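A single structure is presented below for examination.
In this view, the complex is presented without one of its protein chains, the others remaining in place.
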Amino acid sequence: METKTIAEVLREHPFVTGLKESYIHKLAEMALEVQFAKDQLIFRQGDESGLFYLVLSGKVALEATAPGRISRIQTVGETDALGWSVMLGPGGKTFQARALEPVRALAFDGARLRQLCEQDPGFGFQFTRKLLHVVSERLQAARMQLLDIYAPRTGGKLV
Amino acid sequence: MTAAVVSAPVLPPAMTAARVASVMKETHDTFTLCLEPAESEPLPAFAPGQFSMLYVFGVGELPISISGDPHEPGRLVHTVRSVGKATNALVNLKPGAWVGVRGPFGTSWPLEAARGRDVLIVAGGIGLAPLRSAIHEVLRHRDDYVRLMVLYGARSPKDLLYRRQLADWGRLADTQVLTTVDYGGVNWRGYVGVVTTLFRYVRLHPAGTTVMICGPEIMMRYVIREVEKRGIPPEQIYLSMERNMKCAVGFCGHCQMGPYFVCKDGPIFAYERLRPWLEKYEL
Partner (left out) sequence: MQTTLPDGASCAAATRDAVAALFPILQGQGYQIVGPTLRDGAITCDVLEKFAELPAGWTDEQSPGRYRLKKRDDSAMFGYNVGPQGWKRYLHPPELKMFEGTRDGESFCILKSPPPPVKRAFFGVRPCELVAIERQDRIFLSDRYLDPGYRANRQNALIIAVNCTQSAGTCFCTAMHTGPEAHSGFDLCLTELAARGVFLIESGSQTGAELLAQIDHRAPTPEEMAAADEAIDHAARNIERTLNTEGLRDLLFESFEHPRWDHVAARCLSCANCTLVCPTCFCTTVEDVTDVTGNHAERWRKWDSCFTDSFSYIHGGSVRLSVKSRYRQWLTHKLAAWVDQFGTSGCVGCGRCITWCPGRIDITEEVAALRGAEPVRSGS
């Protein structure tokens, strides 16, 4: 069985599309391939381990916990990025992430990523721009979820 | 009494008598009615995407998309969501009850134009109903089409339609079915998020794909944006519009949208045609 190098796997992930080869190389150097079993928590609410993930396969649910219940907010899967908040600085995760099925991902240490961005502003800008893209899509999707477009409207006003 | 639904001359086209053969509960507010002829006159044939005007005695007529298989002779299947007095009356009919049927009306999904291409079906909520007829047609002539991809979003797991069929379709060769909900509980192990988020999980060949979209108008607009972003040209994007309809024949004036009568010029439109009108608020 042919095993790919981390760099090859990374290159196939849509997140790095358009990044310079040297930047992809820098990311590959700090990447760690990780796996999670079905129902395993990838990180908890408040988790300070500061990891950023690029999901390679499998479905991950973002959840919020409250007394007596867990609410599922969104799922992410292959081609997605997870844990982008580590780029804003140290601090715990807002939500928890659970693997809904076996998940493979590349994990990156947030502190190292931030350091790299400081040291190499060119990389910093490109990487941050990619993150902005992720955040923007996430925000759009969240807003559309809020619209609750399928809900039956009774006696409403405007369409 | 010898019952007969006679063609009433002031009601073009004539109304056919149908009988409810079965009522199947799909979700808490959505039911699928299967109609068969009530008398000797057969029920009309239809093309996927068209709708019937269903008459409930004394209550009124409703435009309902046909959601069944166009090749099943003699039956008309409609999936109805109960949102008001008239739809409520319709879904509460029991097997054996009579329903008046006029139609079918309107334009249909571009199944001819999609031959030899990938078919991408994007449905939201009850929008899957008129698309199911298109899926039936594609599966019946499977060799005429390349890949079939179905992206379906609903509010929550209990609002999903046709779950068994979705699962069956997903197991077919060259067929990808992805389902998502806006609000998922812990027992839901599928995707959670709006239907546009499913696009990243399909690999599209934009030049060779025909897209058919049906759902709330907001959803359709965002899906179109997503689909255009991926390079599918406007003339290969089709959507099903909905407006107030009283007559279905272009006489009552209610269903107008810009220059179009949704009952006659639609409900299926090529996006190319609708583009100037879709974003106009209060058109």
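Should a chain be cited, it is by its letter among A and B, assigned in written order, with residues numbered from 1 in that chain.
Convention: contacts are C-beta pairs under 8 Å (C-beta built on N, C-alpha and C of every residue); 3 or more make two chains touch, one makes a residue touch a chain.
Just so it is clear, the model here is predicted, and its values are computed rather than measured.
Visitor: Just one of B:P42, B:G84 or B:G170 touches the chain that is missing; which is it?
Guide: B:G84
Visitor: Touch as defined at the start, partner being the missing chain; which of B:R115, B:R163, B:R221 or B:R243 qualifies?
Guide: Missing-chain contact among the listed residues: B:R243.
Visitor: Using the touch definition from the top, which of B:P42, B:G74, B:G231 or B:G253 touches the missing chain?
Guide: B:G253
Visitor: If the hidden chain were put back, which residues of subunit B would touch it?
Guide: Against the missing chain, subunit B presents residues 1, 3-6, 8-13, 15, 17, 19, 38, 57-61, 83-84, 96-98, 100, 242-244, 246-247, 249-254, 256, 258-261, 264, 276, 280, 282-283.
Quick note on the criterion: only the chains that are shown with their structure count from here on.
Visitor: How many angstrom lie between the centres of subunit A and subunit B, each centre taken as the mean Cα position?
Guide: Subunit A and subunit B have C-alpha centres separated by 35 Å.
Visitor: In their complex, what parts of subunit A are in touch with subunit B?
Guide: Within the complex, subunit A contacts subunit B at residues 14, 59, 61, 70, 72-75, 77-80, 100-101, 137, 140-141, 144-145, 147-152, 154, 159.
Visitor: Which bits of subunit B are touching subunit A when the two form their complex?
Guide: Answer in residue numbers: 29, 81, 83-84, 124-125, 153-155, 159, 180, 182-186, 188-194, 196-197, 200-201, 215-219, 222.
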